[in-house]
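First, the structure itself, so that you have it in front of you.
For this view, one protein chain was removed and the others were kept in their places.
All chains are identified by letter, namely A and B, in their written order; residue positions are counted from 1 within each chain.
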Amino acid sequence: MSASIKGKLINTRTLSDFHGGIHPNEMKSLSNLTPITKAAIPPKLILPLQQHIGKASQVIVEVGQHVLKGEKLADADGMISVALHAPTSGVIDNILDHPIAHPSGQTDLCIILTPDGKDEWCELDACEHYEHLSVIKIQSKVREAGVAGMGGAGFPTEVKLHPPHHDKVATLILNAVECEPYITADDRLMRERASEVVQGMEIMAYALQPGECLIGIEDNKPEAITALREAVKDTRIEICVIPTKYPSGGEKQLIKILTDKEVPSGKIPADIGVMCQNVGTAAAIYRAVRFGEPLISRVTTLTGEGIQQRGNVEVLLGTPIDWLLSQYGYQAEKTERLIMGGPMMGFTLNHANTPIVKTTNCILAPSANDLPLPPPAQACIRCGLCAEACPATLLPQQLYWFSRAQEYDKAEHHNLLDCIECGACSYVCPSSIPLVQYYRHAKGEIKQLKQDQQKSDQARERFEARQFRLEREQAEKDAKRKARAEAAAKAQAAKKAAEAAQPADVNQKTDSESPITDPVDTKKASIQAALERSQAKKSVQAIEIEVPDLDALKTAWDKTQSKLEKMHDALDNAKENNPEQVEKLTRAVEKNQMRVNQAKQAWEKASASQSLEAQPSIVPEAEKAPAPDIDALKTTFEKSLAKLEKMQDALNNAQPEQVEKLTRAVDKNKVRVQSAEQALKDAKQSIQDGEL
Amino acid sequence: MALLTLSSPHAKGPQRTSTMMRWVIAMTLPGLFMQTLFFGWGNLHNVLWCTLVAIACEAAVLKLRKRPIGFFLNDYSAVVTAVLLGIALPPFAPWWVSLVATSFAIIFAKHIYGGMGYNPFNPAMVGYALVLVSFPVAMTTNWATPLPLLEQPASLLDTLNIIWGQIPITDALTGATPLDTYKHEIAHSLSDTVLENPIFGAGFSLGWEWVNLAFLAGGLVLLALKVIPWQTPVGLLVGLAIPSLLLGSDADQTAPLVIHLLSGATMLAAFFIATDPVSSCTTTRGRLIYGFGIGLLTYIIRAYGSYPDAIAFSVLLMNFAAPLIDVYTQPRTYGYVDAKRGSKAKEKN
Partner (left out) sequence: MSVIVTAILALLGLAAVFGALLGFAAIRFKVEGNPIVDEIDGLLPQTQCGQCGHPGCRPYAESIADGGDINKCPPGGEATIQALAELLDVEATPLDSEHGEEIPKQVAVIREPECIGCTKCIQACPIDAILGSAKHMHTVIASECTGCDLCVEPCPVDCIDMVPVDQGLGAWHWSSPKDPKIIATDKIGSTVEGASLS
């Protein structure tokens, strides 16, 4: 840069600086010497539904549908999401999982559009003067246009056009730093379309009403600075030229340089009254508001020695990278990698058939000369160069040791999560340790562990809530039973005292008046009623009657039968533990026997008449509900018991070396059996309660 | 098409560990030259002999540990250890003293702890301290008299014969170091009398000051090349200077500041030994403290201890403290009001 230009770049503003930083080879002149060209329409466009941070867009078109250029293909889903539009007119060919540009090389849902070549625009909602629009209208226009941050992160822009709650935006910053080596997309954009960028920024300022508007730009772009200076005349926008240093373009670092404020850890710039937007985003906002054009193309740098015609191209979103590169003289043999983004923070592509998306600011095809492969990592010698380079003032070598040893709590304590993954530490590391990859892995693991922890805490809470509920129900039942038993005992005692001389049959009578009678009678009556109903229906709906009714009766019978069995069990139980209840239970059993017989009769009757069947729901719901419960438990119990027996057999016949294993298995199953038995007992108890 | 998948960053700076090590070795050469000029061939021989031993030990241990030998020898860390030992040992130290010091440094101080990058203590200083306490006679009686004071300096062949035990060393060739002399003589005479001893030359230490200045020059080049951080040497020199100015201002009691700074192994320690990154602190403030601690301890031992020089012990003692210092000198991370202190594990307990 000549001295004369440098003289013109003097700031009026005092700049701050951030810790660390590096000065890699800029390599910008590889691609910033030629004007932006327009890429042709490819034979196929691949449009991922997730090109931004937040929820994926929701498809609103169908396969086979013909769409016009700019027509919406997918809608924003929720607040943090953006819409997706057709980059050209054509037919929706398919909607499927396709490899996308992602470091994992995984696939994601994409809309495949086959252009018809006409490039026919849909109707657009242009607007001469944005000042005539309400802020809300501008926000919705930006949202409808599907604008997402074009600097790399892809955060929905519309969200950033809302001032933070209860707060004003003090500083609106346009990030024109472009500190990554090789990338020149913003540089060329500013040189050639400075007025679009500035007007876009004015629209943002209109929506946000900030205290000041700053453009931060590195002093290695004198032409862009001149162009911007020209464009910002008569506006309140201030251009701040900052010294070239990587990563000045990091949002947090730029804020520190321009405002001397730091974004607190875990917060966002809006929390300290700062809003940062990218140059490309500003231009997209301008086009969205002025012409109603959605975001369907972007300026992307094609650079690296693997590409012959290096430069910046305006390319339709969804253009397959392999096709695009083939148009610009791609020499696959010269390069082993394709990098989306810059050499510091970009990621390598697994396949070249992935598409250009809203965040693709650069495709770098480096030769071994550009970016040699890293030599094998040596041991960390704690030289501390990484700590000197770290723009977040971390201790990268400590984080490295912790990440490697999977001591994630210590890594977190050393603020691993404040790492911005800028790569400065790996760049300066004399031992070529892939530090950033260690941090990324550790961060991913920490996130995963936190999620798992949250999930398990939730599960524990639910489990404990369930246990509590079951215990409470049990306790309530116990209390009720106790109360009833006491009441009954009292009544009996009173009666005995009063009518000591009365014969036994009176006692019997008293018993029959006890609570058991009522429900049983009611049930009996209802069964009777149901039978009668069914009988009545039988005659009317003779044709309609089918086998399931017979089944229903059979079920009713089975159920009563099983209930009876349970009661027998309960009786046995009582004989051992609770002699004074025996009599009562005996009677209850007899009553149930009657019910079983009734049910059996009903079924026999029904089955005897073969084609003439009863309707279902003979057994009232009240009676039925607990039945499956018991059945289920019983089945489980029986199953596990059977299993246990089997295992014990196996154990007896087992080879000596297997004995230990089997014993363990048997023990395990014993526990299962016990728990099943316990559950069964509990359930029986509850049935018994119902009956008493 | 198979594309290579790598994590960013894809660009790589020019600095390499082996380059840094080579620079360190290269920058010891001026000092080594001065040593040879003033004290004869002894140190040069020792450097070569120690290097030979170090490479042999390193290769043998790497083979035992089933590690790639060529790859690790290429990092030059073993050579650095050997060169530092060769420079630090007395010029006429018998061959077996150098052998024990070097092999212990490489095998025990370095590889037992896991090799390069894992050693908590400076290997060269571990080796030095070992022979200093094990063979005190060999380590104190073999310092060379500066050549300008000798009528007939030892020839290269004589030096070799002495070191390899072929001929006994003559008293004329050896003498106590200036620090040693001052320490012992100041007890019963005034500094003016003590300084009359020709080994103090023009009032500092004959020969030693040029050696130290040469190491200082080499160290400054390393600083300029960012091979070593500035905090450690500055901390060390300040740590040595402050007590010597405050407590030792009376030259009749203890050695004056110039002798502290320009005699003994001060500059070698400040720029080449204490700056060993593996065993020193890694935080910026930590390095200052670490260097200061070495300087202070060196002064204390030199002034009040029984050893005339104390670099090895001071460095080793501060190596112990380095991890703790690191934990308490973490920088304030971007976006935090205060720096964090201590370790998570500590909080837990």
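Here is the rule we go by: contacts are C-beta pairs under 8 Å (C-beta built on N, C-alpha and C of every residue); 3 or more make two chains touch, one makes a residue touch a chain.
Computed from a prediction, not measured in an experiment: that's the story for all the values here.
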Among A:452, A:473, A:499 or A:638, choose the residue that contacts the chain missing from this document, as touch is defined above.
A:452
Of A:96, A:153 or A:465, the residue that touches the missing chain is A:465
Given the full complex, what residues of subunit A touch the hidden partner chain?
50, 102-106, 108, 350, 373-379, 403-404, 433-434, 437-438, 440-441, 443-445, 447-448, 452, 455-460, 462-463, 465-466, 621, 624-625, 628-629, 632-633, 635-636, 639, 661, 664-665, 667-668, 671-672, 675
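Going forward, only the chains that are shown with their structure count from here on.
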Report the inter-centroid distance (CA atoms only) between subunit A and subunit B in whole Å.
57
Which positions of subunit A touch subunit B when the two form their complex?
18-19, 22, 24-25, 103, 105, 181, 252, 256, 262-267, 332, 336-339, 341, 343-352, 364, 366, 371-376, 378-385, 387-388, 391-395, 397-398, 409-410, 412-415, 418, 421-424, 426-432, 434, 436-437, 440
If we count contacts the way the header does, which residues on subunit B are in touch with subunit A in the complex?
1, 3-13, 15-20, 71, 75, 77, 115-118, 226, 229, 277-278, 280, 282-284, 287, 326, 330-337, 340, 343-345, 347
